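The complex appears here without one of its protein chains, the remainder shown in place.
Right, chain A next:
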Amino acid sequence: MDKHRFMKAVLPYLLVFPAMFGIAVFVIYPVLYLGYLSFYKYNLMNPAKSKFVGLENYAAIFARDDFYKSLFNTAVYTFGTVVLTLAISLAIAVWLKRSTKLNAFVQAGIFTPHIVSIVSISLVWLWMMEPNLGFLNFALKSLGLPTSQWLQSSDTALLSVIIVSVWQGIGYYVLIIVAALQGISPSIYEAASLDNASNWKVFYKITLPMISPQLFFILIIMTIGSFKVFDTVRMMTNGGPNNATNTIVYYIYQNRTTNIGYASATGMVLMAIIGILTFVYFRMLAKKVHYQ
């Protein structure tokens, strides 16, 4: 009996132990280690020769233009991606919300890029956006529109990266918004139509508030996800031309071997930004979002 009792008390801890062990070793410890590294001038060849430099790395970050450039690019990228994705996927979702065969088929098609590796997506779009031979400029020219240098000009490179990210992500968000739209009870719309409300008013006063939890969810995961943007940049532009697409994670990546302490400090800054965004969003969530 005593043994039984003991087992009962210990069992839950045994059950969660492996998972907690993984988190401790591969998340919590690395974060502490990252903080530690950020105070050092780290010597990769001979770690014993690493030197404690206090806040020097942090001071260097906030004194360097290239950091601000990457922060600015990341913010522009995030803003562009979030706004475009939300607007376009909301429009498409409203258009495809009725559950018909055709709509389900189109939704599945739009979703395809989301499950394909960013490596493939990037290579395909590099080819599509090739200024001389690519299909995109051919299509623009055929329509009598001006062509673009896309990824190869510092004026349009960041926008091109945004376009690719939006293109890849939309399918997922359309699915979520469609599911949310289908979850709205038809009786609410019937009541509105009895009141002779205009379509726009119905959308603004009923549809939007009813799906705001899902829109909010999308806003959070997209903003945080966009701040981590790296793959498309590494594949398509390597941060160029002329640092026009250098983002925070790419910046960390560039410094990861030559200046580990500095890269670690930048990693801490990234973590702080993600933490603040998450916190702000959850505060807003508690206050504003409509729940049924």
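Here, contacts are C-beta pairs under 8 Å (C-beta built on N, C-alpha and C of every residue); 3 or more make two chains touch, one makes a residue touch a chain; residues count from 1.
Here, contacts and distances are computed from a predicted model.
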item	value
Name under which UniProt lists the unshown chain, selected from "Sugar ABC transporter permease", "RNA polymerase sigma factor SigI", "Polyketide cyclase / dehydrase and lipid transport" or "NAD(P)-dependent oxidoreductase"	"Sugar ABC transporter permease"
Identified contact with the non-displayed chain, of A:Val83, A:Val116, A:Ala191 or A:Leu208	A:Val116
Interface with the undisplayed chain - residues on chain A	9, 11-16, 18-23, 26-31, 33-34, 37, 92, 95-96, 102-103, 105-120, 123-125, 127-128, 130, 133, 135, 138, 142, 167, 170-172, 175-176, 179-180, 214, 217-218, 224, 228, 230-231, 234-235, 249, 252-253, 256, 260, 263-264, 267, 270-271, 274-275, 278
